[in-house]
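All protein chains but one are shown at their positions in the complex.
A and B label the chains in the order they appear, each numbered from 1.
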Amino acid sequence: MNRKDFLRLGCASLLGVAGRKAAAVHAAVQQGQSARRPGALSARRWAMVIDAKKCLQEKDCDKCIQACHSVHNVPYFAEKNHEVKWIWKEPFKEAFVSKESPYANEMFQERPFLVFCNHCDKPPCVRVCPTQATWKREDGVVMMDWHRCIGCRYCMAGCPYGSRSFNWVDPRPHLQNTNVEYPTRTKGVVEKCTFCDERLAKGQMPACVEACEQKALIFGDLEDPDSPVRELLRSNFAIRRKAELGTAPEIYYII
Amino acid sequence: MRDRGLIVGGLIVFLGLIAFPIWYNLAGGPAAAQPPEIPLPVSEKECVAPTAYMKTSHMNLLIAWRDAVVRQDMRTFTAFNGRTYNMSLSNTCLQQCHTSKADFCDRCHTYSGVKTPYCWDCHVDPTGAQQAAPPIAAHGGIEVAHE
Partner (left out) sequence: MFMFEKAVVGSRRYWTWILCLFGVIGIGFLAYLRQYDQGLGVTGLSRDVTWGLYIAQFTFLVGVAASAVMVVLPYYLHNWKIFGKITILGEFLAISAVTMCMLFIFVDMGQPTRVLNVMLHPTPGSMMFWDFMSLAGYLLLNAVIALVTLSAERKSIPPPAWIKPIIILSVPWAVSIHTVTAFLYNGLPGRSFWLTAILAPRFLASAFAAGPALLILLCMVVRKLTKFDPGREPVQKLSVIVTYAMIVNVFFVLMELFTVFYSQIPEHMEHFKYLFVGLEGHSSLAPWMWTSVLLAVLSLLLLIPPRLRKNEKVLVPACVIVFLSLWIDKGLGLIVGGFVPSPLGAVTEYAPTLPEIAITVAIWAVGFLMITIFYKITLSVREGLA
C-alpha cells in the first residue's frame, strides 16, 4: 500500500468511527420527548396594563420591584454605573420623554411610574442581536438566553427605553438572598425582565403582578377580546412609551 | 548515522517520560488513584435515561434540556420509561434524587479531572451552602432585600 492509499484509509476509518459515535449520541438524545408543562399559561400575545392611578396609592411602595428582584436573583449595586435592574420607577418626564406637559398636575411632575421591558412587538433589540440570544417568542415574550449571550451589548444600544442591564462584574457577591429555584447570571451577559417565563410555565402570574396589593398591574392576552387587559383598554385611554418609534410596545399605562 | 546511539537513547528517555502517568499508576501511585465511592439515590432506582447512557452522555442530555427549556419553553420531559420530569438539573435532579452535588457529581468530576463547564457560575446548587436559605416565594410578604 502506498502512502496516499494509507492516508485515505486512515481518514475513512476516522470518519467512520466518529460518525458512528455521533449517530449513537444522536439516537440516545432522542430517547426522551420534551413538551410544554401541563398547566402552563398560554396566550397569543401577552401584554400588561398598568393602572397608574392605583399604583402608588401607598406611598413609596415598591413591592413589585422587591418581588421581581428577589425571585430572579437580581443583584443590588450601590454604584449607579453598575446597576442591574429589571423593573424600577421613573418620573413621568423620564418615562414618557416626549409627552412632558409643563402645566399638568402634580401626579405628572413627581409621581414615579413603573418602567421595565416593554416586550415590544417589533423589538429593535431582537433585530440587532447577532447570536439570537434574545428573541421574540410566539406568545410575544421577548426572551433571554444567558447561555448564548456574548455580552456585546448591542441590544442595550438598540433598546429605546433603557430597559436592559449588563453584568459588569460577577453579580453573586451582590446578592443578599439567593432564590435557589432560579439561576443567577454571571458577569458579561445582558439581562432584563422576561415576563416571568418560568412562572408562566407553572401557571402562575408574573411576580410583580402577584405582589401588587392594589392590583395595579394587569397581565393578559391582548388577542383575547374578553381578557382583563382588553377590557381595561376598551374602557380607558392608555398610552405607551415612545410608540412613535414603531417598536409596538406592549406595556400600556392608564393615566 | 553517526549519532545513532544518542538518538535512540534520547527516544527511549522521551518515551519513558511521556508514559510516566501510566507506569507510575501501575506501580502503585498515590492512594487517590482509587475510583471514588459515590452514593446512589435512595428514593429512586431509575434515572431519567438508561444508566449506561447517562454515564457516557449526561452532558448531551443536559444541553438538550437547556435548549428545550430556554429556547422552546418546553419543560416536561417524558423519559424512556414513560415517567415525566420537569427538566431542571437544580430543581429535579439535585432536589429529588442526587441530593448532594458534592457527594455525587463533584466526586467523579474531581477524580477524573473533568471541570464542569461554567454552568455553576449561574445555576444554583440547592444541595450546597445555599440549602440554609429557604427559597423565596413570590406571592405576598416579600422580605425587603435592601433599601
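Note that in this section a residue touches a chain if its C-beta (ideal position, glycine included) is under 8 Å from a C-beta of that chain, and two chains touch if they have at least 3 such contacts.
Remember, it's a predicted structure, so these values are computed and weren't measured experimentally.
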Practice problem: Can you pull out the displayed chains that the omitted chain is in contact with? | Solution: A
Quiz item: Who touches the missing chain here, A:Lys4, A:Lys59, A:Lys80 or A:Arg234?
Solution: A:Lys80
Quiz item: For the chain left off this view, which of A:Trp46, A:Trp86, A:Phe116 or A:Phe166 is in contact with it?
Solution: A:Phe166
Self-check item: Options A:Arg36, A:Arg111, A:Arg137 or A:Lys242, residue touching the unrepresented chain
Solution: A:Lys242
Quiz item: Which residue among A:Ile87, A:Leu114, A:Met143 or A:Val189 touches the omitted chain?
Solution: A:Val189
Quiz item: What is the set of chain A residues that contact the non-displayed chain in the whole complex?
Solution: 80-84, 90, 93-95, 97-98, 115, 124, 127-133, 148-154, 156-162, 165-170, 187-190, 242, 245-247
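In the analysis below, only the chains that are shown with their structure count from here on.
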Quiz item: How far is the middle of chain A from the middle of chain B, if each middle is the mean of its Cα atoms, in Å?
Solution: 30
Quiz item: Residues of chain A touching chain B in their complex?
Solution: 25, 28-29, 31-38, 40, 62-63, 66-67, 69-71, 73, 76, 135, 137, 143, 145-147, 170, 176-186, 197, 199, 201, 204, 207, 210-211
Quiz item: If you look only at chain B, which of its residues touch chain A in the complex?
Solution: 48-50, 53, 57, 60-61, 64-66, 68, 70-80, 86-87, 90-91, 118, 121-124, 126, 130-131, 133, 135-136, 138-140, 142-147
